[in-house]
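A selection of the complex's chains, in situ.
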Amino acid sequence: MSTRVDEIVRSSQMIGIPKYIAKDFQSDQDVRWCPGCGDYSILAQTQRVMPDLAIPRHKMVFISGIGCSSRFPYYMNTYGLHGIHGRATAIASGLKIARPDLSVWVVTGDGDGISIGGNHFIHLMRRNLDINVLLFNNQIYGLTKGQYSPTSEMGKVTKSTPYGSIDYPFNPVSLALGSSATFVARSLDRDPKHLQGIIKRAAEHKGTSFVEIYQNCNVFNDGAFFQFTEKETKDDSVVFIEHGKPLIFGKEKDKGIRLHGFSPEVVSLKDGKYSVSDLLVHDEKDTTLSFILADMTYKSHLPRPVGIFLAIDRPVYEDEVEKQIAFAKEKRGEGDIVRLLNSGDTWIVQ
Amino acid sequence: MAEKKVRSLDEVTIRFAGDSGDGMQLTGTQFTNTTAILGNDLSTLPDYPAEIRAPAGTLFGVSGFQIHFGSTKIHTPGDQCDVLVAMNPAALKVNLVSLVDGGTIIANTDGFTDKNLKLAGYAQNPLKDGSLDKYQVHAVDISKLTALALQDLNISSKLIDRSKNFFALGMMYWIYNRPLEPTIEWIKSKFTQKPEILEANLRVLKAGWNFGETTEIFSVRYEVGPAKLAPGRYRNITGNQAIAWGLMAAAKKANLDLFLGSYPITPASEILHELSLYKSFSVKTFQAEDEIAGISSAIGASFGGALAATTTSGPGLALKTEAMGLAVILELPLIICNVQRGGPSTGLPTKTEQSDLLQALYGRNGEAPVPVIAAATPSDCFDATFEAARIAVKYMTPVMMLSDGYLGNGSEPWLIPDFNALPEIPAKFVTNPEGFLPYSRDEETLSRPWAIPGTPGLQHRIGGLEKEHLTGNVSYDPENHDKMVRLRAEKIERIANDIPLAQVEGDTEGELLVISWGGTYGAIRTAVNRQRQKGSSVSHLHLRYLNPFPRNLGEILYRFRNIMVPEINLGQLIRILRSKYLVPAIGFDRVRGLPFKSVEIEKEIEDILKGKK
């Protein structure tokens, strides 16, 4: 018994995986972001990573909502669906359940993903479908020309908050963790290598991968993350977290993070008081630690944590769907529609 | 034992009524199944409160189940009932209005305690104060008799009390000459794990039957012969089950897997429940976090090549409208089943209504036309859903299938269709990259190709921004937009060429044409038939396709002097008919959360024919 879709899946599997280069993932559409927009880099890094994944491009689908970032699918030479505002994660969920054979990606913004799309976002995290979510966080609504977003810092003056915003911002990493996500990471548009690495790890993770990407909107929120991306300040403002490694940062690699009680604090490695062995060592399998690191995010006395917060295994939703189907078929045999229609209490009229 | 008289009847309507916890729905369903097996035609109407389990004895906690069966064609669950089984005073009070004058009451006297009488607002016991004199009252100690039947079993009094509905059922089987076997079989299969309950229920059922047989209370038994139904194998089916099966049959015909993205809501939840049973059919059901995710996931699945559906009721449909617009512009197949309930807002969630038609037709931003099909009866839900799927796939479009609470919960005998004889559903995926254009169109249907991810060489992007004709690229070009808006509309219009012509029941011209749509079919057909038998010049036209209309509809309308459109809303279909055909149709609206009674339609027909309206 095989459906029309099975035929497509089978025939597509006959083709080997072509040796791609980044350019193979560029579509024929003109890229239409503002000159200088951070989205360009994220697009480039994504296209650069794709060949490494050894997945045929016709098996890839990029799904987005609405926003500048959500134009992304148009530029990928894969399948794509530019949906409606906030619903990319829900659309992707249906696609992935129907077609577990596909590599499904969601591209979203801070407004699309966690303002209007917040509900689908948190539910995707807990369900753990094998979908990769790239959230371009520019702390602003770009496409609608500059209102504050749920990640904008308090006091932000925008078109809709001329007196400054009074909403406490989400920390998307904590939100994902609080929603029981299994893979949570953060990267930066202006650190191409780091971003490539994270996108690759996200793709490899089996389960929902959530990647928050700090992205510069040079038109409506220029420099929002320069502290974390620009040469002069970056080293002292960011701590790159890596599995199994102590948390060290600073231009001279002379600072570290240790726990004081449950609270992370910055210590100097120079004055002899503390050494590397006193420092917090990252373990991306530890859910509790992931919360501790995430909670560093908006604390101005701490460097901004960047990297993979958590990467754990948990049953994947669509796998369980398939298992239940297999189980039911084993128990009851392949469903027979004619038999079903004629089942139950029936009677015959002559 | 005196010999009992047997009297023959053409049709009977019985209503079982009791507390929500009294198992009246179960009793009704069992009576229905047995009656169906006997070959009667029938129609049922469950009627339960919005509260899950209201406190015992209260008026608002009454749960009822009405069955109308006969040896003739039965179109409705009956305007009024001939027999009312009342397990307590509240059940009597609430349902007495629907009992015909001179009808029969079978009352569980044990339920008529002082406390229950007070809860029901009776100052005196109506079984004793003569207030029911115009009815035939049979007062039976059902609870006591049940307890007696079980006295040697070591079971709790709670359990004993819960069995008493089987006593009532047994009694009714005896009176209406129905076999116990189907229910015995059912009890046996249902309670295999619980032998005590099994034993108790069997005993009580038989005790009820024996009570009828042995006591002097019931002097007459009734016989209702089998109806002349088309030959074939039948089963009883509710509208919601029929929708589920219709979707499954369509998926099979299309050779696609079925995907349902849905969020529970009364009275549509049973479709989700039913479909989640069929994993061995590769049916995938996704209980989403809300209605928006329900439809959005279905859109994703449709993009992936599933036969995708979403099911809901009014408030849920309101939430789905933005995504429906997306499905329209993406031109992907999708079936949206809306089981209407009383509105506006939360309204009357467990009651029926026809007030989502305008929402179905127009409730989206921009010009976003979708075909709309409405089912006429519970079993027609199967065909209407199947047809919705056929159109969705053939025309690459979301299709709205309308049902209502009355159809969804109601049931009737269903001539099980020959699967092979069902229409083909021509699902087809393009695979050839040569000349592939995602928004090129089939010349006849105007539908675009279905190109699913995974197909080598067909990578393309679709989305909610206006698309360029043929390429599907984003286009802001004014003339292209005008063209695409018209193409999408024209595609839906052309479906009129692919659906049956409208058919008039009765003369094809005359004084009055009564037009129905959806679940009011039965009541209106009954009313028109009766009026025709009385010699009135009245015909009936039932509209299954609400968008587009059958091509011959205008023609038909112009041949009648008067047109009447009864609806359970404030006049929705009538607006469309008047607008499109400029006919001075007259509405007839009752918005009570209940199906029409055929007598009220009859009365209106008479008034119109007499020129009173």
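When the chains are written out, they are named A and B in that same order, and each has its own residue count from 1.
Here is the rule we go by: contacts are C-beta pairs under 8 Å (C-beta built on N, C-alpha and C of every residue); 3 or more make two chains touch, one makes a residue touch a chain.
What you see is a predicted model, and the numbers here were worked out from it, not measured in a lab.
Peer 1: Can you write the chain counts for the whole complex as a formula in the shown labels?
Peer 2: A x2, B x2
One rule holds in what follows: only the chains that are shown with their structure count from here on.
Peer 1: In the complex, go through chain B and note every residue touching chain A.
Peer 2: Touching chain A from chain B are residues 33, 36-39, 182, 226, 229-236, 245, 248-249, 252, 254-257, 259, 261, 278-284, 286, 288-290, 292-293, 296-306, 308, 322-323, 325-326, 330, 415-417, 419, 427-429, 431, 452-465, 473-474.
Peer 1: Which residues, counting only chain A, touch chain B once they are in their complex?
Peer 2: 3-5, 8-9, 11-12, 15, 27, 29, 56-61, 63, 66, 73-74, 76-84, 87, 90-99, 101-102, 119-120, 123, 321, 324-325, 327-329, 331-335, 337-338, 340-350
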